[in-house]
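One protein chain is absent from this view; the other protein chains keep their places.
Order as written gives the chain letters A, B and C; numbering starts at 1 within each chain.
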């Protein structure tokens, strides 16, 4: 049950609402986001929602039977649009495109990547400064030094930054330099991190877990939303299966389902989704017709020399082709949607 | 190692070839198909292929390191085109479209379906007369009676028939009535069936196993090819995963990979691939941009009343929309391929 | 609904029963096995079972809500015991042990294996004469010639034979030489084969599919039973998962569950279940405490030289140790069951 409450609800009215909920054995969870105030009421009994809906201070009330509430389309039917400023939006009329290296490696690499992105019209650059690695002896990223270097260059060129945050303690330090915080697959159910990211006012791109279900992804987003941050993107990046011909099984079904179940934008990550360079393009194009609002792809000056994920990274020529075709596909998708 | 041999190779030359192979500890498997004669030589040692390539009666020789040989693109770089007659081809310039009910149920249903397919320009009708069912107490199809009824109507309307064959003993009886034999996911590694289908001259659509690997699918096709039948289509129909939000995980990656590894046409089955009606369209469209040569989809007059698979079956209106959009997508794909 | 009917039910009484079932919109499936006559009634409506149970010719009636009926313990609470003759039983007080090579290779190999089995007290020998192989170019077994050789030796030494049957056409020819027919994982849902094996009076060992569910395995057994053959063993042989550290994921849970859901004996196949020689013993021992009635294991004179599956095959010394420990484990299991 989602109860939208007035921003200026009086303490008396709120107490009355809580008392009413307790009376019918529902537990109320207050949520204050950038855009609204809600009471999420969880309980088991059936009851007449009008008895609550007509209380003073209550604006609206919706039954949501899913295990996720605020991120469900059953409640909010209009698609969420995330505004990054400077005319860059996600989930709106334009396809959302993000590209860049797996790891931020050097000033030269940053500069070269930015020039390439600008040339092909990409306004959001990806890159890792904190890298989750299976082995403790692998390169784990340049950390804050890398992020500051990157931010300086990105600002100069009006490029937005998306990068992964791995732990609660990193958030504050990273905050001034980051436009979108990415939560990686391994942290998809790191609930303390999700709680903390719900308390800031920056967009979050939440990746599906390595073998996360669609419902778990939506519940992860619910953590962020219910802590106060409505600016969330869902990211399909492939799941673990028995097939060894590629890295992950890109779940094209999930894109179609997420778009129907949730109002949040959905971003496809074909680089991890298939994990082999020559298949990134077909999978990326497919994701748009399945309903994705955009694509995030790994691009590097010399993929073979990348510090990590080189085998799934595009070079500049491939990247230019891909993004051209993505835009053509987007046009077709819009045309078909109007039919 | 694939050694293409002359159709009129003399016994002496063939014996010499076999002797040569034995000498280098390779085992030769002779293959005679509709289109050529081959010797598939399997062994472990490295050797100078010219020593074999220059023997009399040998036309060509190719090293193929994959576990599948004749279906590999390493050997035959041109895509295979399957001609069904009457101008219906698969793997050529046109998108291959097949539609129809899960089960053939009645004369009325057949007639209605054919009229619908003709209206929307589909020339190949799918339908099951032998149905593999998990429970022995479920409806198992109308059998040969259904097939004969169907064939009579299809012939009248110039519609091609694709239907599933489940066992070797059914082949002969079905042969006069069928244009494409389908091998279902559960029989994907029924090697005796594949052997037998390799000995007839009718196209085969081979579905990937319920949890079959891409390599197993190609090796299954190798069974058919090496028995003499080159007319094979590969079909991606989703794989079994932990996700319960849908029926199967449609493996979009496999489409891109199959198209690169093999010269055989690839058909997408979005109906089984996602298993829920409203997601069939996005998955089908996606499959084309991933590289599929065509789509097979379940369509029924009244999906809710279908004897089987109703929940993933489109009605006529949805079907018309889908096939329109598939053709638009095909146009875009062709345009992008020319870039 | 399982309705046990008298062997000598009159035609009139049977017609009355069928009429009654039709009246309540149930479909009756008559089943005649070696041990009883049944009517399996499938329908949706709730009704008073006494109205059927008191009809003449009806001995007993059981509601079974599972998708499998005759193999369910809800109906038959006593464990099924399969008698192979000569004092060899499966599912009774003794642990059932089967061993032998993956493939029957030669007379010498047969003789040596039999002597080894006799020395360590194993009375059932496994071995393949028809081998399902992923590649058409692999060794596919010695066929009937191998089986006849084997049978001659086995008869001489009073050893029982279990071997895989791959297609309906093979059954008649194999019948005189085989004590237990094995259905392999790839044929677990080859329903025509299951139908045919239900029509003979020889025990069947049915393997779980490569990614078969527990319910599918039980429904596969239902095919055999409902065609007339009650002599069925269920075999857990590992399932396909994402883990690549071994061949298959032996599903120890399934053993416990199958024993609770069904009255049929359960046999563990640790050789395929883990696929690496040194882990066969721990997995085999574990299976007994999980509830397995016996174990089938691959054993070879010189595992490294086996035509197939050598890496998961035990040598004679390892085999002797394993079967000793299995018997010790069996004793503990019986002791704990009495507690």
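The rule we apply is simple: contacts are C-beta pairs under 8 Å (C-beta built on N, C-alpha and C of every residue); 3 or more make two chains touch, one makes a residue touch a chain.
Since this is a predicted model, take the numbers as computed values, not measurements.
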Chain not shown, its touching partners among those shown: A, B, C
Option touching the unshown chain, where A:4, A:89, A:112 or A:189 are the choices: A:189
Residue, one of A:48, A:93 or A:169, that touches the chain absent here: A:169
Which residue of C:82, C:161, C:232 or C:252 touches the chain not shown here: C:252
Contact residue for the chain not shown (choose from A:22, A:67 or A:106): A:67
On subunit B, residues whose C-beta touches the chain left out of the figure: 211, 240-242, 244
Absent chain, residues of subunit C that touch it: 211, 213-215, 239, 241-246, 249-257, 260, 273-274, 278-279, 282-283, 285-291, 321, 324-325, 328-329, 332, 335-336, 339
Touching residues on subunit A - with respect to the absent chain: 27, 29, 40, 42, 67-69, 132-137, 166-169, 186-187, 189-193, 195, 209-211, 215-216, 219, 222-223, 226-227, 240
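We take it that only the chains that are shown with their structure count from here on.
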Centrality ranking, top chain (CA atoms only): B
Interface with the most contact pairs, given as the two chains involved: A-B
Centre-to-centre distance between subunit C and subunit B (centres being mean Cα positions), rounded to whole Å: 33
Centre distance in Å when subunit A and subunit C are each reduced to the mean of their C-alpha atoms: 49
Geometric centre distance via CA averages, subunit B-subunit A, whole Å: 38
Set of subunit A residues in contact with two or more other chains: 211, 241-242, 244
